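What follows is a short report on a single structure.
Removed from the display is one protein chain of the complex; every other protein chain stays in position.
All chains are identified by letter, namely A and B, in their written order; residue positions are counted from 1 within each chain.
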Amino acid sequence: MTRRRLPEWLVLLLPAIIVIAAVVLIPLLFSLYSSFTPYKLTRPSTLWKWVGTYNYEKILSDAKFWAAFGRTVLFLTIVLNVELLLGLGIALMMNKVTWGQRTLRTILMFPMMFSPILVGFQFKFIFNDNIGLVNNALQSMGFNVALPWLVDGKLAMFSIMFAEIWMSTSVFAILILAGLFAMPRDPLEAAKVDGCTPWQSFRHITLPFLMPFIYIAMTIRSLDVARAYDIVQIMTGGGPARRTELLWTLMSRTGYVDARMGLANAMGYVSILLSILFTIYFFRKLSAARAELGMAG
Amino acid sequence: MTEVTLSKVVKKYGQHQAVHGIDLDIQDGEFVVLVGPSGCGKSTTLRMIAGLEDISGGDVTIGGRVVNDLPPRERNISMVFQNYALYPHMTVRENLGFSLKIAKRPEQEIVKAVDEAAGILGLDELMDRKPAALSGGQRQRVAMGRAIVRHPDVFLFDEPLSNLDAKLRTQMRVEIKKLHQKVESTIIYVTHDQVEAMTLADRIVLMRDGHIVQVGTPLELFNRPVDTFVATFIGSPPMNLVDGVVQGETIVLNGSISVPLPVTAGPLTNGQAVKFGFRADNLMPIGHAVEEEGAVHELDLSVTLTEPLGTETLLFTNLAGVEVQAKMFNPRPVTPGEQLQFRLMLDKCHVFDAKSGQAVRG
């Protein structure tokens, strides 16, 4: 009798599947269930009460939730686009540098090593209205102002975006730079001879070639957009008066401060869907861009 | 019209000088081939003409206009690259029409020009494919099509055939020659392959170490090489060279065999160290020679190795301790070790000064 054996690939994949199932899948199923209950940490018995889609209806009709949701989408749109443009610009500039490129590239990788929580703290310090570097510098230059960077709603949002962009632009810059290095020189020279201005060469030759690299960066970024939670949490905690409340801070406030787990988990699902949508979108773009250049396979 | 002139053109990379003050006049409609071993500065020179490399010194003029600091797009040139340099994300049609699109020509004109180029090069079937789906020869043809679509003043070719296999190379060579007859533009062509240079060029520019060694028609370079470098670079197999010393009216080769001084040789002093050069075609076994007028010297040599090529056989023999090659026409089988009587065509032999390598010619 020969025992039926699992195929090798499954044996190799099994540890990964088990760990992920235990640590991610089961809790997620649990949270899916609890999002249909009025579960409160303080009263465990509430876990067994089924309320159907009550929580979802509640958050969908909650203005605070929609404000946070809209702000999150706006935040991501602005931040990702600015990061892409700046990253592209920086990569193009670095590519033109003829000396000390390695040093510059190392400096460029700086922000990637910073913990988001550290970035948040760092900019909380720098944007502090009383002792922060920015206001101190402004005052020393003769402007007699103390801009309330983290206290005013709009300025706080700007400060948070600044911190987020500071932290993540490197990802784009580094990957696009890698793309520029990998780019064959010939087509660019051919374009020059074909009569392209530098802008036209960039638009018609360089950019199409860089698209896969841009989408990798986007995919990698969309995997951890939620890191912004750390930054917001330490810089403003969602304040002042919820002006910088994002989906993630609202969720953690509902879950941990108000102890309404069921409701928080419902929000959690919305945020998970958002992340997954972003990831899938860019992943598909990546595949399409690869096929375009004949890199697939 | 479109003459291209280089005067004292210099290229430096930091301390290293790649091109040392080159002077060259190229006529309108001429097919000029820059040839030389790799690293001789031929590609650099071409890229300076194209505007892809900065010029460190001297002037490049195209059609009477100094173009030293003009970007490529203002030079009205087109170029075929060694690695084809096709745009990977565009179809063949888009590749061909790209330069016209950039120049904002009307749609109709683009379509017409692209179709015409496709017709000339036989690309009609491939128009909607991407470069990744083409074979090497097809890519090469698209690259050429892209160059002719614009009707440029000057065509530049940078080793365009070196990535093709031998058979395809011969075929493309013919197509390039036909193309030149059709478009009648000035062509500057870079290669390291002397056969390509010989077959294609109106005029060959032979370069070495950033200098021009000799400029002339293929036959001039073949028949009257200015030094031993040209003599061995042009022609296949390379010219045989044997050390010798002048003694009166003869040259003593390696202290053993003596041959009469060729009548073409210039002034030589007694005892001067020289190199004696002749091509395989001019050393033939008696009975298998091409009969020609002129002075002949007869030699008994033993064959060490044979290379039958069909219409002729290459014979490797030993002349005064140096391996030299000879040619046998209407060949018969020869076994190694066989002694044959050879005729050396003295009028076609060359004498070079041993020290400078320069030809000594009357």
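One rule holds for everything that comes next: a residue touches a chain if its C-beta (ideal position, glycine included) is under 8 Å from a C-beta of that chain, and two chains touch if they have at least 3 such contacts.
Rule of thumb we're sticking to: contacts and distances are computed from a predicted model.
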item	value
Among "Response regulator", "tRNA_anti-like", "2-oxoacid:ferredoxin oxidoreductase subunit beta" or "Maltose/maltodextrin transport system permease protein MalG", the UniProt name of the subunit that does not appear here	"Maltose/maltodextrin transport system permease protein MalG"
Identified contact with the non-displayed chain, of A:Ser45, A:Ser61 or A:Asn130	A:Asn130
Sole residue of B:Asp23, B:Glu74 or B:Asp124 that reaches the chain not shown, by the stated touch rule	B:Glu74
For subunit A, residues in touch with the removed chain	7-10, 12-13, 15-16, 19-20, 22-28, 30-31, 34, 41, 89-90, 93-94, 96-97, 104-118, 121-123, 125-126, 130-131, 133, 136, 139-140, 166, 170, 174-175, 177-179, 182, 212-213, 216, 219-220, 222-223, 225-227, 229-230, 233-234, 248, 251-252, 255-256, 261, 264-265, 268-269, 271-272, 275-276, 278-280, 283, 286, 290, 295
For subunit B, residues in touch with the removed chain	66-71, 74
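Going forward, only the chains that are shown with their structure count from here on.
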item	value
Rounded Å distance between subunit A and subunit B, as computed from the means of their C-alpha atoms	58
Sites on subunit A touched by subunit B in the complex	184, 186-187, 189-197, 200, 204-205, 208-209, 292-294
Residues on subunit B engaged by subunit A in the complex (per definition of touch)	50-52, 71-73, 77-79, 81-89, 98-99, 102-103, 130-133, 146, 150, 156
